[in-house]
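Have a look at this one.
Note that one protein chain is taken out, while the other chains of the complex remain in position.
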Amino acid sequence: MPIIQMNMLAGRTAEQKRAAVSAITDAVVATLGVKPEQVRILIHELGPEDFAVAGETAAMRGQKPPG
Amino acid sequence: MPIIQMNMLAGRTAEQKRAAVSAITDAVVATLGVKPEQVRILIHELGPEDFAVAGETAAMRGQKPPG
Amino acid sequence: MPIIQMNMLAGRTAEQKRAAVSAITDAVVATLGVKPEQVRILIHELGPEDFAVAGETAAMRGQKPPG
Amino acid sequence: MPIIQMNMLAGRTAEQKRAAVSAITDAVVATLGVKPEQVRILIHELGPEDFAVAGETAAMRGQKPPG
Amino acid sequence: MPIIQMNMLAGRTAEQKRAAVSAITDAVVATLGVKPEQVRILIHELGPEDFAVAGETAAMRGQKPPG
Partner (left out) sequence: MPIIQMNMLAGRTAEQKRAAVSAITDAVVATLGVKPEQVRILIHELGPEDFAVAGETAAMRGQKPPG
């Protein structure tokens, strides 16, 4: 622990994901006093019809995929 | 908030998803006194071997994909 | 299925929760063509220091508990 | 209930998933006093760039896919 | 991995939880070919107004707490 689940729109590159999990792990280690190897991160990617705000999906809102 | 995660078998159309997130958002706004833009919905789709009841997957139970 | 998890700030009454799960279930049944007894809803309540937007918790933002 | 979500690296066969959900269901029934049909299991599969330990993804660690 | 999240009604004893996580871990090790120390289990307990089937909470259905 901590075990972190990150939900985001699909489309990031491997490089972006690697940078993100590295930076998040550093942030958690620095603020919660845990060792890096205790930090696990799971990424769940969502398609443009699978995330909605105010009852409209990202596709409906014309939200472009990241990257 | 609320942030809502909906798990369901894969296979719904974009139209069905759009209708569902719209109706769920309305339901939450009407009953919990929040604004529509506070409501976020995430859909996670599952394959036929990735959901089980009573120890049997949907595929084993002969459950047909929706739609 | 669907199995729905709703995360929201703690503080709603039992009446509000009951109204919400009833309305959400109706919304799902009407739009996804499932039977009411297939719809399961789990509510996870969060304290004011356990939900953050833009790096600030609800408590920091002076967000009042619902209800 | 219980409703169980299992996150694991993608790559298991249908046979492995079926064996796993059957055995997990038996384990829950035997220890928690519920009926098999009350136990629901959801499997979420993760790609090699979507799971990280100590700030490194499975792909970075050279972790091979299961099976 | 696997990382397993189990949602269930609140009320089980520590002994029941310990028996459950031990048996589930054995089931996963036996069927998925992982080492015990790779298996992590998180239990989320839900109150009687926080779990609904068919639009009715456990409290409404007169469902008694486990144990």
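All chains are identified by letter, namely A, B, C, D and E, in their written order; residue positions are counted from 1 within each chain.
Keep in mind that, in the parts below, contacts are C-beta pairs under 8 Å (C-beta built on N, C-alpha and C of every residue); 3 or more make two chains touch, one makes a residue touch a chain.
It should be emphasised that the depicted structure is a prediction, and the values quoted were computed from it without experimental measurement.
A.B. asks: Considering the whole complex rather than only what is displayed, give the residues of chain C touching the chain that is not shown.
C.D. replies: Touch set of chain C with respect to the missing chain: 7, 44, 46, 49-57, 59-60.
A.B. asks: I need the residue numbers on chain B that touch the omitted chain, in ascending order.
C.D. replies: Contacting residues on chain B, toward the hidden partner: 3, 40, 42.
A.B. asks: For chain A, which residues touch the unseen chain?
C.D. replies: With respect to the unshown chain, the touching residues of chain A are 1-9, 12, 16, 19-20, 22-24, 26-28, 30-34, 46, 51, 66-67.
What we mean here is this: only the chains that are shown with their structure count from here on.
A.B. asks: Quick one: report the Å distance separating chain A from chain B, using the average Cα coordinate of each chain.
C.D. replies: Spacing between the chain centres: roughly 20 Å.
A.B. asks: How many angstrom lie between the centres of chain C and chain D, each centre taken as the mean Cα position?
C.D. replies: 26
A.B. asks: List, in ascending order, every residue of chain E touching at least 2 other chains.
C.D. replies: Residues 3, 7, 46, 51 of chain E each touch two or more of the other chains.
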